[in-house]
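One chain of protein is taken out of this complex; the other chains stay put.
Each chain gets a letter, A and B, in the order it is written, and its residues are counted from 1.
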Amino acid sequence: MVGLSIVRRQTLPPWAEILLPVAAIFATLIIGALPIVLAGGNLFKAYSSLVYGALGTRFNLLETLVKASPLILTGLAVSFAFRARFWNIGAEGQLFAGAIAATAVGVYGTALPSWLVIPACIVSGFIAGGLWAVLPAFLKTKLKVDDVVTTLLLNYVMIHVMGFLLYGPMQAAGSSWPRSEPIMDAAHYPILLPRSRLHLGLVIAIVMVLAIWFINARTVFGYRSKCVGVNINAAHFSGVNTDMTILKTALISGGLAGLAGVGEVCAIHYHLLMDISPGYGYTGIVIAMLGNLHPVGVALSAFFFSCISIGSQTMSRMAGIPVYIEGVI
Amino acid sequence: MVDITKRFVDVVANDKVSFSLFPNEVCALLGENGAGKTTLMNILFGYYLCDSGEIRIYGRIVRLGSPKDAIAHGISMIHQHFTLVPSQSVLENAMIGVEGGFFLDKKKARKRLLEIEKQFGLDLDPDAMAFTLTIGQQQKLEILKALYREAKILIMDEPTAVLAPIETRELFATLRTLVDNGRSVVFISHKLNEVMEISDRILVLREGKNVAERKKSETRVQELASLMVGREILESLQCSDSAAGNTVLQLKNLRVRNSKGVVALDGFSLDLREREIVGIAGVSGNGQTELSELLFGIRRPEEGSIVLDGKEVPGGSPSAMIRAGMARIPEDRISTGVCMDLSVMDNMILVDHCREPFSKLGLINGREIRSWVLDRVRDFQVKTDGVDAPVKSLSGGNLQKVILARELAGQPKIIIACQPTRGLDVGAMEYVHQAILRQKERGAGILLISDDLDEVLLLCDRVIVIYEGRIMGELCSDGIDRERIGLWMSGVA
Partner (left out) sequence: MMADIFSASFITGLIGATLRMSTPIILATLGEIITERAGVLNLGIEGIMLFGAASGFLATLATGNLWFGILMAALSGVLLALLMSFLAVNLGLSQHVAGLGITIFASGLAMFIYRKAVGSPVVPPTVHPFSPLAIPFLSDIPFIGESFFKQYFLTYITWALIPLVSIFLFRTRFGLRIRTMGQNPFAADTVGVNVNRTRTICLAIGGALFGVAGAFLTLAHQNMFLIDVVGGRGWIAIAMTIFGNWNPLMGSLGGLMFGFLDALQLRLQSVGIHLPIHVFLMIPYLMTIVALVGVSRKATVPAGLLKPYRREEKGG
């Protein structure tokens, strides 16, 4: 029978699935070497300074971990959505939504008992990010609007929502800059180690890695989400409520990105400002792909990215891009 | 074509096959599914490259690296699945690939098309959109397309599979006209009667090898049949003749629209009882797909009701159907039956994953599932590298076994089987037939929707013929009258 069917790549043995991203990382380093060599730099020196910069001292190592927490969360957010073929490119906007919600609680929630402030920030950030992702998921399932485009456009909408708030109702009194009032002390994430910025966010990120791993591997919902991603027709045929599965997936995905925003507000900046994220949401896409959409892979690749980012500011511009492309192959 | 060999990853599809075609003849390529007929012709059409062997056209050795080369040598192939673009007109479909200059000269193209239409007695409106054509007209358009690019040799892959008897007769008349006008036709088929009717010469393939070549005048249907199958004829199915029981499925006065909004089923009523197989026969595209989608819960009825086991169920909910005890074997295994990238195990529990003991409180119980799936794989003799292998590594027959194992697990009361043996080889086909009969003996009511009339007649206790969404008539298995069914299938009451 001759028909139109797509010949897919044969499944890889498990060792290859691990080896591929590793090979991709090496390829990046080699490709990244080109400009250094061209500029007449010392390759060995460049890379050793990169490693030293990222991991060499206590301070640098901790900074790398600090940077890794939002990246893990946005990477997880994207990977969880992509696994169900919900093309959530909107982690950046969902991160902002989470940050705004956390700031609102942190600044205006003075009536709350102090032990409740951080949980309230976290929950509201998760819900805000989640709802911002549910909106395009709803448009996708009910109205068949392309999710790539809507999640992307909603990023820009959210940027302007934030601009509106920071130049308007949420602007700090007496400030001409677009920044909010600082959040109260009770909303600050606790610091894990003295003399560092390492904060609760890393713990949250690791807990989320484990939670998503568990959802994927052991729950009915994780199984359904996977089936919807692979073949939505077959899942629907088999009695899976595909619309609901996509909506729930979106809620969790957006929520994770929202948590990244909460962390940036409650542990790094202590108030809301326009450049709260240097593109964590977009980097999350790369991280998710390099991590093969697996939560543990995402955690490792987020760590790798944060190494490069902390290790070398100039290299960070180039970083990950070839990684990304090879990672997807 | 001499000594053609073609290997795919794990099978030899053609093993030193030779084939020749003379001017002004219809040559039939006869063989079962998987005998290598289509592969051989795809090589002649340049779609596949052969691993060894040579092709000579008018005595000259040629290399056909792509369909473009084949077309340049006057070879065209009409595939089983038509290669038309629905949103384009007849004219645009015909001229694609041989448009002439940079700009489309539709005036000239139209003139040429009309000339060809006149010469060969094919009448189609050049401006009609392809999606408005009937199946028979679409086939005419495919033939026109071939003639438009000056084909001398026309390869037709199972052209009658989708046609009603009347349309088949028209097709045969067209083929005769073609041959009378200096063209040659290769007619790929496994239908003996048609082969005997239309062809001048018959080449039989079996398991990728030449088996025999006969002139029509020198052979008979019985001989061809044994050549084709290579052993004593086919299945002798036995079923303990027990009376049908209570009604398990009742369809009342259904009216269903298809995705384009056209009424696909109208006034459709049917009763299915325990321990019986009811067949829906008809030319494909007369509402069978919509009927199956309706019963699967994918499509909603506009009017009428579905009563399962005494309870009315709402349309449009697959899970309601599953809960009511219905097993479903879908028409398109790959796009609705399984998730190709997931493992045998994941696919096996697609329907039952939310039931105890496979899951509890939203958590999956991997151990229970694995042992259950291992049992199923053994019971249904699924050939696989293990339950963790992705189903895309399985053959069509084993894929169907996975679906059967999944759907028949819960001792269903009702089974809806759509084209259950389409594209399967003989062994797998027999397996599926036996499985269906065993379910009947167990007491299930089975609705068999199939384009293959032989299959329907072989298995069913009652046969219902459907035409343009309406029931044309019903016959019991003891009163089968092929001629009457044939007339009903083409809309003649």
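The criterion applied here is as follows: a contact is a pair of C-beta atoms (placed from the backbone, for glycine too) under 8 Å apart; a residue touches a chain by one contact, two chains touch by 3 or more.
In this text the structure is predicted, and so the values were computed from the model without any measurement.
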Can you work out which residue in B:77, B:154, B:350 or B:408 touches the chain that's missing from view? B:77
Among A:47, A:213 or A:282, residue touching the chain not depicted: A:282
Touch as defined at the start, partner being the missing chain; which of A:64, A:124 or A:150 qualifies? A:150
In the full complex, which bits of chain B touch the chain not displayed? Write them out. 6, 8-9, 11, 13-14, 33-34, 36-39, 42, 45, 47-48, 66-68, 71-72, 77, 79, 81, 83-88, 92, 95-104, 145, 149, 423
Could you list which residues of chain A touch the chain missing from the display? 1-7, 35, 87, 89, 139, 143-146, 148-150, 152-157, 160-161, 163-164, 167-168, 282, 285-286, 289, 314, 317-322, 324-325, 328-329
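The working rule: only the chains that are shown with their structure count from here on.
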Could you please state the distance in Å, as a whole number, between where the Cα atoms of chain A are centred and where those of chain B are centred? 47
Which positions of chain A touch chain B when the two form their complex? 1-5, 8, 10-11, 217-224, 226-227, 230-231, 233-241
Contact set on chain B toward chain A in their complex: 33, 38, 42, 47, 79-81, 157, 296-298, 318-319, 321-322, 328, 330, 334-342, 346, 350-351, 353-354, 359, 362-364, 366, 390, 392-393, 423
